[in-house]
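Heads up, one of the protein chains got dropped from this complex, but the rest are sitting where they should.
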Amino acid sequence: MTPASFRFLKAMCVAAAGSLLLVACGNNPTTSTNLASDQTLKFPILGDFGTLDPGQLSSETDSEIAQNVFNGLVKFDNNLNIVPDIASAMPTVSADGLTYTFKLRPDVTFSNGDKVTSKDVLYSWNRAAALQGGYAGNLAAIDGYDKVSANKAAGAALEKLLEANDATVTMKGLTAPDATTVQAKLSGQAGWFLSAIALEATTGMLVDQNVVKNDFDNWWTKPETLIGTGAFKMTARTPNQSVDFAAVPNWWGSPKPTLTKLHIDILGNAHSAIAAYEQGSYDIYGYGGYSNAPVDDILRIQGTANEKAQLLIHPKVRTTWVQFNLVHDSSRIAGGPFLLSGGQAAKNLRLAFALAVDKAKLATVVCHDIICQPATGGLITKGLIGYAGDNTDPLAKFDAAQAKSLLQQGDPDGSKTKNLTFTYDPNNPLNGSVAQFLQDQWQTNLGVHVNLQPVDHSAFIRGYLSGKYELARNGWQADYNHPQDWYDNLWGKIAGCPDANCGSGYDTAAYDAAVAKADAEPLSQAIPDYQAIGKMLEDDATYIPLYYSQGAFLFKPYLKGAGTNNFFDYYWDQIQILSH
Amino acid sequence: MATAAVAQAQITRLDLPAQASLWSDAWRRLKRNRLALVASIYLVLLVAVALVSIVWTPYRMSAIGVTATYAPPTAAHLLGSDELGRDILSRLMVGAQISLIVGVGTQLLVLAVGVPIGLLAGYYKGPADSIVTFIINVFYGIPDVLVAMIMVFLLGPSLTNIIIAIVVTRWMDMARLVRGQTLSLREREFVEAGRAAGARPFKMLFGHILPNALGPIIVQATFGIPAAILFESFLSFLGVGVQPPTPSWGSMANEGVQAIRYAPHMVIAPSIALSLTLMAFNFLGDGLRDALDPRSRR
Partner (left out) sequence: MFTRGTLIYIAQRIVLIGFTVLAVSSVVFLGIHRLPGDALFSERVRGQAYEILVHHYGLDKPLYVQYENFVVGVVTRGDLGESLVNRGVKITPLVLRELGTSVEVGGFALIFTIGLGMLLGVFAAIRQNTWLDYVLTTTSVIGYSMPNFVIAAFLILVFGIWLENVTGGEFYYQLGGWKGDIGQLWLPAFALGFPYASIVARLTRASMLEVIRQDYIRTARAKGLTELLITVRHALRNALIPVITILGPLVVGLITGSVVIENFFGIPGLGKEFAQSILNRDYYIVIGVFTMYAALVGAANLLVDLAYVVIDPRIRY
């Protein structure tokens, strides 16, 4: 996943501090005398959400909120297993693995009372595919998606087409044999299909056509028309200031929510938000996609006796690395000495730069060993399927002496490494610290001076996806626990490399073949194949691994059921406020 | 010119030594102003530190992790370390360079831009003056930090661009002052005399009016330096100042403010440096104004 569009998905639940409270799927009876009389949860976020339309959203904050308002056929539970949600049971899969048949629960309703039928699934998925929002690709495995993804209609025009079941916006592989059955025929084997449609708050989620058709683009902006199947609905919104939710009465799902209301404040400043939390104004800090608390506050809280236990440091599913520009052609204007076409000499340079960075020191100095840990097991984050194992990545080693000798071999007269620039987006303050650290390391351990170039985030993304930078920061946050999420989006023809939407430009025949094979296999079979792909990237020295991120959360001790896994905040329907 | 000498002599007071031009008079008065004296000594020391820091600082200012992060002051690190374990004293010294460059640089440009505009507007009056006054008022109507932020975004956050942004938003002070001075000076007898003698406007402006307006201009420039340094610290605080690893007192103060609850020492050093420097320039400006004011009784 991306550094910018933060989305938590699944991974293993790592029990951390004692404040992490596990809820066993709703069957944890709490006597009503324990519960506080005011079941209103309050927490802050640091920026307003962009959109709550499942067909459009792609950022972490958006999904952490929307996941409580919308449901899909299947979902990830707290332990990141895929379980049925609107579907009454897991789908039956045909023998050839191409047809998934879902049966829907008969009791599912939208918060406005509209009953959910298979028609709604078709409408929602076709709409999402036609909208081509951030996660439309989740539906890419379905037969007919390619045609729909070429749709250019929007707004009311698109709604007309959808209502008419126009062929240009209807995936032919998606059918509804009856009101409670949905059948999805895939265009080819795809072991990742279920994970993709389980992804919370995105394109697999159901929206109510009765509501959407009246205001195709902005139906989600008003409390009256933000209608979903989730346990909560929006009751008030003041943009850039606050937003309120309330539990949906007689909700069809489980566990039935204990919270009656939610109040989310939009503050601008992490320090003041944490201070307000400490003073009792908020129950949680870190929900809503803002678990990157400032390090000094974390250190301070760790040193405060009566607050220490409220702090939870939890691995996220994001890896950050340095990418080299590996391809130079008419559309990738940055050249640089690291090109694949430079053969062994260029590879030596890449290795030199990689070995010259002390990753352990980076984690200690920049992250204080709290908010990140060195990435020693490949680019797929530790804890995810496809992780290669601790200390298996040769590029993660630190060896200044060898780095220097490799530099000598690759660039004896120093001309190739003159005037290099490392580009980064300063929007996240950690990026600036990391950039300065890297510059210092290369200066100290290699004697090479690298310029720093901060570029604003969206320009930066555009830039590195089109090959404008010889050295740049890169990162990915996993969407779901499947290596396909990484290998299909970052390298190879399937991601668009070398020329379209590709950071490093890396694309080899071997890579393309290996990825195609692994993607078609069921996951259990595919794992060794994916491991081999990871090794391919290591052998070609395509990156410098830096760190895996960790998030910081604060939970008041009187909360039950609040917590997080590597991917997402626990759903609000599990949270209970005890009397305090 | 004879009339000028006569005018000068009339200003001279009876209780002063016979040989006293405006400048030596001012200098004497300035020397007697204790605050201004102390301020000047401080500034001289500051310039010295800035010059020294070009070739030497206790540690390399961008060296990360020379000590533990957020470390309070110790013998080895007199001002402690920041969030990346860098020595604050070294960064403070280099920051002095930045502050002085910004302060003096902006004012030099402001002089180059504002003085000619003010002179021309005040001397020729009429439509040229109206246009200039209108432009000045428009610039005054727009909050400067906002314009500067946008400009730095447009051009990129380099020291040069920051100086340009500050000059663009603050040149009006100088232009307005010079215009006012010119307007009043042009009515004085020596100007009339000069015109009668056939002197060309250029000579009038730069030979006669400007030298007489020099006093307030210098005072304005001296006050403009701390204003520019303050402005830069605002921009740094908002994240559009000089980029890392270059330290400016403003960005150091910003980092310190972020960590104020955990490591208060980080904010104290740059804040004091900023405040002392700004105060020094302000006291010096006060002193210069009193010294150069011919109506002063001291």
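Here the chain labels run A and B in written order, and each chain numbers its own residues starting at 1.
Note that in this section a contact is a pair of C-beta atoms (placed from the backbone, for glycine too) under 8 Å apart; a residue touches a chain by one contact, two chains touch by 3 or more.
These numbers come from a predicted model, not from an experiment.
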Missing-chain contact among A:Pro106, A:Gly268, A:Gly335 or A:Gly447 belongs to A:Gly268
For the full complex, which residue in A:Ala459, A:Ala510, A:Ala532 or A:Leu578 touches the chain that was left out?
A:Ala459
Quick one: say which of A:Ser242, A:Thr260, A:Thr392 or A:Thr444 touches the chain that got left out.
A:Ser242
Mind listing the chain B residues that contact the chain we can't see here?
138, 140-146, 149-150, 153-154, 226, 230, 233-234, 237-240, 250, 253-254, 256-257, 260-261, 264, 267, 271, 274-275, 278-279, 282-283
Hidden partner sits against chain A at residues 2-5, 47-51, 53, 56, 58-59, 131-136, 149-150, 152, 154-155, 217-218, 220-221, 238-242, 265-269, 272-273, 275-276, 279, 281, 427, 455-462, 465, 501
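The rule we apply is simple: only the chains that are shown with their structure count from here on.
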Need the CA-centroid distance for the pair chain A / chain B, whole Å please.
49
Inside the complex, what are the residues of chain A that reach chain B?
271, 275, 294-297, 299-300, 361, 364-366, 368, 426, 432-433, 435-437, 439-440, 444, 452, 454, 456
Chain B - residues contacting chain A, complex:
62-65, 69-70, 83-85, 153, 157, 239, 243-245, 258-259, 261-263
